[in-house]
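Excluded from the complex is one protein chain; the other protein chains are retained at their positions.
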Amino acid sequence: MARIRLGMVGGGKDAFIGAVHRIAARLDGDFDLVAGALSSTPERARDSGAALGLDADRSYDSFEAMAEAEAARPDGIEAVSIVTPNHVHAAAAQAFLSRGIHVICDKPLTATMAQADALAQAVGSSDALFILTHNYTGYPMIRQARQMIAEGDLGPLRVVQVEYPQDWLTEAAEAAGDNKQAEWRTDPERSGLGGSIGDIGTHAHNLACFVTGQAVRMLAADLQSFVPGRRVDDNAHVMLRFAEGARGMLWCSQVAPGCENGLRLRVFGAAGGLEWAQEDPNYLWHTPFGQPKRLLTRGGAGASDAAAAVTRIPGGHPEGYLEGFATIYAGAAQAIRAAREGRRDPVLDVLPGLAEGLAGMRFIDACLRSSQADAAWVEL
Amino acid sequence: MARIRLGMVGGGKDAFIGAVHRIAARLDGDFDLVAGALSSTPERARDSGAALGLDADRSYDSFEAMAEAEAARPDGIEAVSIVTPNHVHAAAAQAFLSRGIHVICDKPLTATMAQADALAQAVGSSDALFILTHNYTGYPMIRQARQMIAEGDLGPLRVVQVEYPQDWLTEAAEAAGDNKQAEWRTDPERSGLGGSIGDIGTHAHNLACFVTGQAVRMLAADLQSFVPGRRVDDNAHVMLRFAEGARGMLWCSQVAPGCENGLRLRVFGAAGGLEWAQEDPNYLWHTPFGQPKRLLTRGGAGASDAAAAVTRIPGGHPEGYLEGFATIYAGAAQAIRAAREGRRDPVLDVLPGLAEGLAGMRFIDACLRSSQADAAWVEL
Amino acid sequence: MARIRLGMVGGGKDAFIGAVHRIAARLDGDFDLVAGALSSTPERARDSGAALGLDADRSYDSFEAMAEAEAARPDGIEAVSIVTPNHVHAAAAQAFLSRGIHVICDKPLTATMAQADALAQAVGSSDALFILTHNYTGYPMIRQARQMIAEGDLGPLRVVQVEYPQDWLTEAAEAAGDNKQAEWRTDPERSGLGGSIGDIGTHAHNLACFVTGQAVRMLAADLQSFVPGRRVDDNAHVMLRFAEGARGMLWCSQVAPGCENGLRLRVFGAAGGLEWAQEDPNYLWHTPFGQPKRLLTRGGAGASDAAAAVTRIPGGHPEGYLEGFATIYAGAAQAIRAAREGRRDPVLDVLPGLAEGLAGMRFIDACLRSSQADAAWVEL
Partner (left out) sequence: MARIRLGMVGGGKDAFIGAVHRIAARLDGDFDLVAGALSSTPERARDSGAALGLDADRSYDSFEAMAEAEAARPDGIEAVSIVTPNHVHAAAAQAFLSRGIHVICDKPLTATMAQADALAQAVGSSDALFILTHNYTGYPMIRQARQMIAEGDLGPLRVVQVEYPQDWLTEAAEAAGDNKQAEWRTDPERSGLGGSIGDIGTHAHNLACFVTGQAVRMLAADLQSFVPGRRVDDNAHVMLRFAEGARGMLWCSQVAPGCENGLRLRVFGAAGGLEWAQEDPNYLWHTPFGQPKRLLTRGGAGASDAAAAVTRIPGGHPEGYLEGFATIYAGAAQAIRAAREGRRDPVLDVLPGLAEGLAGMRFIDACLRSSQADAAWVEL
């Protein structure tokens, strides 16, 4: 099957997430990266393009130039990955969506609610697809957890505990002068008003909703900026009330020494519980009430349809972060190929997109509003 | 060294915690159980006394009778363990304290704040000691965690995450008619207004304060009773603000399937983190920022003075719940022996007592007040 | 029930295993330690007796004196714990057995096969009981593993992997001049010709046989003394062939840095597997072929009769090494009480005794013979 021609906005040299997107796009052989506007600095953009082997005439200085030129080529890109800082997402997405080019965009949706609204409108007026890389939803055992809950294995849900601690901002890395990641992610202009809550809290929120199939209706958030001088939150404690009655807690932190990327979800219902941790993603604990605990493994006995559908290799051969990310790209490829033929592929039911992006923005916004009101309950 | 003559109130046949206290009292050879009022039902009290090998004339029908008779004997008890439902603690403790008999009492302190105040007065007017069995403080690695934080190993504290999930009340066990534990612990008259928050939330609160050396100043609590008909909370989500600036979360639950006795504490400061889990108590993770994670083991390399002082056997030979509990009794014995000689033993600095009991009552009270105000912040 | 009057041979100040036996004897309230010959050095024996609160006239200078005097007292000891270095076991046991005093003896049985034969004769000619503290058989999940295999849960057994690594003899601790444990355990006169193989290899061998219900028929052993100057083995690699067709491996080591007391057993049959690790003894993995892995917990769902019978406290409240050891003492008490009434208690079917001790000696002997023949197969 012919590969999908892909462009990329952002993700130049030394950017963490751009390289991840490129591997994810490549891993299952669905995409060819053929064009890029890899940096907002033209020289850096060109150098990065050359390093990646792009044809010089398809390595652009800006996403606007790229959108215009590629749309005009007969062999122009069919899809684009947007991996810039958050404040660029909306404008870049609009440029491509308006030209019928599918967009795969990193999260959170945008830096501000206003940008989110604009982006929503652009998606609404385009026939092109908009996929948001809430990549943790691509892990097989997360797909299985979602399926088990949807099928009632846990009974009515009661308690949802989700957390996402990291430690990379324990010190004032943004003040060191040599850490671009830390700089833009703690800059409200580029990252949005949420710090940890936007960068990783949205992942935790998304994962909890994806797995439970329920929306957060209200929350009470206590945000902190522990590191002196930091302009955004670096730790957040949030109490959650879900639409259908479950209660929960969300903790995210970037100042928790010893925590690398500790996204972890536990869900408890009247009939059983589930537990999953991103750092050991091939395992899923299932604890039916009154029975021995069961450790389900990706590819092993007890793996469900939903897990098997996104499993590449047998049990015991660990898949990791890149495979989970690639599953989002593989889903996008499937949806794009269907779109070529005018069909809507059902994989879109499970792929995160605009709705999830907007929910994430409302989550950030609610956390900020609640925190400003001393952690009062606010609706999403 | 002559053993300390011990009596017991409550803890008759089939009571869980009474048997635990007896093993704890016996384990290090410091106490001899010689008298008891083991049940509020006289026949059951006598049967239980006989089963335990008590002399018939020292197996009493009531704690009042026991206090009076034992105080009058030259070989009367020097100390008493109170292991009844919570609403009896205050009256029983008063009966012994007023006669100069040391009291070792199960937690929480009492069922109501009024009882707590009365008990506080009784302790204040007696020369006898009052020890509260917040037994988790007896674990060696908890002693080490406390010492490490006191010595500044974590730097200024920022985040405290404590949780205590169980699953034994996932269904309406109190309605089954054959579960006395479930019955009294969900009965506000006997247990107090707090359900999970009183039974296990107080342990979590106490442990967080014991290890950090800091008090909770404010909290916001969202309590639930998930099981239909249940009269007390069976799940609690609490946000914490500590006196010296740290923030935290406390989750306790008795409806979390798959969780047996999941007390777990994580503390993060500017310089490092600690993590400990009660179900695997011989381990303590220490994660100094920017260095490899270290797994400290009880009795192993890296064990501190404070841990070594309460360690009985070498590393790799696991000590458990009963040993941690016995450490409270061993401490009590040491303090009682010093008291015989008119001395105050420094072990009292680390043993939980009235102050911790009152802090626990204020914690329960604050959780209830906050919850009634829709999880508003309240002061303790 | 009246406690059993107990004496002790060995186990004076600073001895590790003597203190363990005393706690184990005390934990369930079955024994009173009333007499002792606590050291082969009279002054040390007396000091140790005083420290333990023994009456001065029951703190003896030698086990012979103790056996004679106690046998003559109307309130003399009914049982004795022998916790000396191995070369004393046989003579001490004979002194008590010949006087009808029950013996609880530490393992291995003796230092030499000749001593073992003499001890076997003494047991044969006495009505008194002989219990060998292969304490790891007292862990509830080990009892469960044995029951599950006996009931056929694993199908015909195929593979048995057992290991017991430690690290405390990684350096020449016996040459430091201040480590009595290291000195006698590496002294062939006192410990026997086996070093690690006698001290811990016998535990591993015993556990494998206890759980599988099968005897080792042949073995091939490659023993090493890695530490220069060491007179006994400090590491052993052994291949095993069991009587009923299973094959296995046994590894024990005292020079494996990072291993504290890593006894671990895995058994695989045609229908499933089991895995247990001493350092986390409250868990037992059960892996029925083709089904999800199950984590069975002591006191939790899935616990068997055999486990429940020796479980003191609920699931999630960890029991440890001392409780497992105490279960041997509790069994001994039960057997002794039955013996008072002329009955043989069925607990003796599960308690290790002479047969297990002789099997252990044959195991050591076979390892040494095989090793001398360059790891040739030898029969036990």
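Just so it is clear, A, B and C label the chains in written order, and each chain counts residues from 1 on its own.
Simple rule for what comes next: contacts are C-beta pairs under 8 Å (C-beta built on N, C-alpha and C of every residue); 3 or more make two chains touch, one makes a residue touch a chain.
Because the structure is predicted, anything quoted here is derived from the model rather than measured.
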item: Chain not shown: contacting residue from C:R73, C:K180, C:R231 or C:R247; value: C:R247
item: Selected residue (touches chain absent from view) among C:S40, C:S62, C:Q147 or C:T170; value: C:T170
item: Contacting the left-out chain in the complete assembly, out of A:Q147, A:N261, A:Q291 or A:Q334; value: A:N261
item: Sites on subunit C contacted by the missing partner chain, in the whole complex; value: 158-159, 161, 163, 167, 170-171, 220, 222, 224, 226, 235, 237, 239, 241, 247-249, 251, 253, 255-259, 266, 268-273, 275, 285, 287-290, 293, 374-377
item: Subunit A residues that touch the omitted chain in the full complex; value: 1-2, 16, 19-20, 22-23, 26-29, 53, 166, 259-262, 278-282, 297, 299-300, 312-323
item: Residue ranges of subunit B at the interface with the undisplayed chain; value: 286, 290-297, 300-302
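We adopt the following convention: only the chains that are shown with their structure count from here on.
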item: Chain contact topology (line, ring, star, complete or other); value: complete
item: Relative to subunit A, chain with the most remote C-alpha centre; value: C
item: Chain whose averaged C-alpha position falls nearest the assembly-wide average; value: B
item: Between subunit A and its twin subunit B, rotation from the CA superposition, multiple of 5 degrees; value: 180
item: Distance between chain centroids, defined by C-alpha means - subunit A, subunit C (Å); value: 55
item: Approximate Å spacing (C-alpha centroids) for the pair subunit A, subunit B; value: 43
item: Subunit B and subunit C: spacing of chain centres that average the CA atoms, whole Å; value: 34
item: Residues of subunit C engaged with two or more neighbouring chains; value: 297, 300
